[in-house]
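Shown next, in structure tokens, is the structure this report addresses.
One protein chain omitted, others in place.
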Amino acid sequence: MAIIHLQVNKQVVTKDVPDQTLLIELLRETLGLTGTHTGCDTTQCGCCVVLVDGVSVKSCTVLAVGVQGCQVTTVEGLADGTNLHPIQTAFMEHHALQCGFCTPGMMMSALDLIQRHPQPLTPEVVRSEMEGNLCRCTGYHNIVKAIVSASEKMHAANPASLAP
Amino acid sequence: MNPITFHRPLTLRDASDLFAQLDNATFMSGGHTLLPSMKQGFAAPDHLIDLSQVPDNAQISLESGYLTIGSMARHVEVATSAIVQNAIPALAGLAGSIGDRQVRQRGTIGGSVANNDPAADYPSGVLGLGATVITTLREILADDFFVSLFETALQPGEIITAVRFPVPKSAGYAKFKSPAARYPQAGVFIATFEQAIRVAVTGAGASGVFRLTQLEQLLKNQFIVAAAQSLEINTEELLSDLYATQDYRANLIKIMAERAIAHMGQASVFK
Partner (left out) sequence: MNSKFELPQVSAKPSDLIQGISLKAVGQPLKRKEDLRLITGQGRFTDDFSLPNQTWAWMVRSPYPHARILRIDKHSALALPGVLGVFTGTDCSADGLKAIDHSPVPSTKYDVKLRGPGDTPVFVGRHVLLPTDKARFVGEAVAMVVAQTREQARLAAEAVSVEYEELPWVADTEQAAAPDAPRVWDDLPTNVLVDATFGNQEATAKAFQEAAHVVNMKTRINRVTGVPLEPRAALGNYDPSTQSFTLYAGSGGAVRQKRELAQVLGVDAEKVRVLSFDVGGNFGTRNRAFVEFGLVMWASKKLGVPVKFRAERTESFLSDYQGRDLITEVSLAMDAHGKFLAMKAHNLSNVGYCCVSLSPLSKGSGLISGSYDIPYAVLRSRAVYSNTMATQAFRSSGRPEVIFAIERLIDKAAHQTGMDRIELRRKNLIKPSQMPYTNPVGSTYDSGEYEINMDRALAIADWSGIEDRRAQAKLRGKLLGVGMANYVESSIGSPKERADVIVHEKHIEVIIGTQPAGQGHETSFAQVTADLLEVSFDQVFITLGDTDIVTAGGGTHSGRSLRHASTVIALAAIDLKAKARQILAHHLKAPLESIDFIHGKFVHHSSHTQLSWFELFQVAQTADLPAELQGGLKIRRDNEMHTPVFPNGTCLCEIEIDPQTGGIEIKNYVAVDDVGRCINPLIVHGQTHGGIAHGVGQALWEQCLTEPDSGQPLIGSLMDYAMPRFDNLPSFKAEIAEVLSPTNPFGIKAGGEGGTTPALAVIASAVEDALLPLCGPVEIPMPITPVKIWTALQKAQKN
């Protein structure tokens, strides 16, 4: 067992959990943040993606104790009160979700891409870089549109904060 | 997962000592090979020795014609490193083609090389460039390092600290991805040096990554695409699975070799 300290959605978290606890288990079971989902057991579906220090990782394949001292951002940390994050707005506007199960992980992956991938984000780049996220409902068409749209808006609004 | 105790040594010495003291311990770097194995029940260590906090183990440097990459360098770091992109662009491209974005952001060269998955990309780059694997105990030439499927020359407790690549005159990588697992069904890495040409194939061999010496000879005679066309590949030593017969893999090896030859200086990915 270890006492781990980290930040989740800007809140300090101190928990005593067994060492083998995966980050997703910490999030869902210990912290009750059920927005991040388990979809497979081979690290291939992307439903569990969160940001660790701003970088997208599959939380099913990371130990909680392995991200000690890090900042973890989950889907619950995207909106600012009732103000939706541009990625959330874009997903809603472009009907980029149907059942919604893959959506949290999808948005976190997309955010990582928008914030850290060299611009511009074309549909081809989106399709290539999002390979690690599966969706079974949408056929991806609208998700690509949503990500490109969010990227354009976020870059236009605040170019300095994003990757060159 | 089974209960484990997690250790986070701050030096390599501590890491080695821990391994020596503990029963049933395994090293972990990116965790993207080990943790999936543990989740599936294929690996069941009692102790995990996390190497990520050992300082200066992810450095990338170029000196006197050698590119040295620290074992904890993540795939994305190698892919986006200006040093690697300038020195061996095909290697940067190879790293940038591994797995998916999230895998690239956690997986490390040390972890990949130590695991020697027959379908991993790095072994073809390491073997193709004739790199040297540097460990806490010694230096191991690539030709001696990859022993068999998931088996390397590493001794228990021996830790990879870096991989040192001779900078070639040119290098190219071409691979064809499997529809499901997205690993290469054949990945061919070609490197040309003053005195030699080396070709290494991953994803296809029943015993893991291998040198395609036949092609090395042919290319030495003439470095042209047609050299690969006349290859005769022994299909019996190739992997066979749901998405590739042995004949098909042999074909892929040829075609990927042709495409690597035709596009030296980069990694080309097909599916």
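Details
Labels A and B are assigned to the chains in the order they are written; within every chain, residues are numbered from 1.
The rule we apply is simple: a residue touches a chain if its C-beta (ideal position, glycine included) is under 8 Å from a C-beta of that chain, and two chains touch if they have at least 3 such contacts.
Here the structure is a predicted model, which means the values were calculated and not measured.
For the chain missing from the display, the contacting residue among A:Val72, A:Leu111 or A:Cys135 is A:Cys135, taking the whole complex into account.
Contact with the undisplayed chain is limited, among A:Thr38, A:Gln71 or A:Gln119, to A:Thr38. One chain of the complex is left out; on chain B, the residues touching it are 1, 176, 178-181, 242-245, 247-248, 251-252, 255, 270-271. Mapped onto chain A, the interface with the missing chain covers residues 28, 33-42, 44-45, 47, 74-76, 78-79, 84, 88, 91-93, 95, 97-104, 107, 123, 126-128, 130-131, 133-144.
Throughout what follows, only the chains that are shown with their structure count from here on.
Those residues of chain A lying in contact with chain B across their complex are 2, 18-20, 22, 41-43, 46, 49, 55-58, 60-63, 65-66, 109, 112-113, 129-133.
Chain B makes touch with chain A in their complex at residues 1-6, 31-32, 35-36, 39-40, 48, 50, 52, 99-103, 105-106, 182.
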